[in-house]
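A single protein chain has been omitted; all remaining protein chains appear in their positions.
So, chain A:
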């Protein structure tokens, strides 16, 4: 049962990753090129010679982009499947299909949207090279804390539902998550490294494209996985319809 869910989740993630890579290639690459153009202009002004890149821009922006998104999609799809295996039948009257959609929505908010608001995606050359360690560490912390709080809020909502009913229980738990995650966001250090003359339109377009790519990936993942889960359980479910 767990194995069947895991395979379907990773398969849905593969499809979602390809779809999101297509979106990222069409919408995100122009903004990413804007960052590289700024970087090249800086290097040219400093009189630096362009070095030999180990991977060409043509490969990076096509095959590399797709492979990156597909690996991310497969990994997130597998993790979503493991969480859904745990959640299904434990979240009130939700069907297996509805469980997938709810878990994916909570996952998107906790693992992508909230971390993005604190530490948004950056195009090339918009960050300082020597702070990569700090930026990576803080990013991992905000994702881990946000996901941990969301898991805690879900468990709390389940407990409270017995006395408050699901509507009020979910409102109370979501409110608790929001208060704590905002507090964590305020306490964590701010990173403001974008050079003053970095093109604002490039930064804006890049961040919007990054969030859009995640939205495409997580939506496609949730809907495809939900359909696969529904099909797998249909013979049993049909008897109850």
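One rule holds for everything that comes next: a residue touches a chain if its C-beta (ideal position, glycine included) is under 8 Å from a C-beta of that chain, and two chains touch if they have at least 3 such contacts; residues count from 1.
The working rule: contacts and distances are computed from a predicted model.
Novice: Looking at UniProt, which of "Inner-membrane translocator", "Acetone carboxylase subunit gamma", "CbtB-domain containing protein" or "(2Fe-2S)-binding protein" names the chain we cannot see?
Specialist: The chain we cannot see is, by its UniProt record, "CbtB-domain containing protein".
Novice: Would you write out the residues of chain A that touch the absent chain, in ascending order?
Specialist: Residue positions of chain A that touch the missing chain: 1-3, 6, 21, 24, 28-29, 32, 35, 53-55, 59-61, 64-69, 71-72, 74-76, 78-79, 82, 85-86, 88-90, 93-96, 98-99, 112, 115-116, 119-125, 127, 129, 132-133, 135-137, 139, 206, 209-210, 213-214, 233, 236-237, 240-241.
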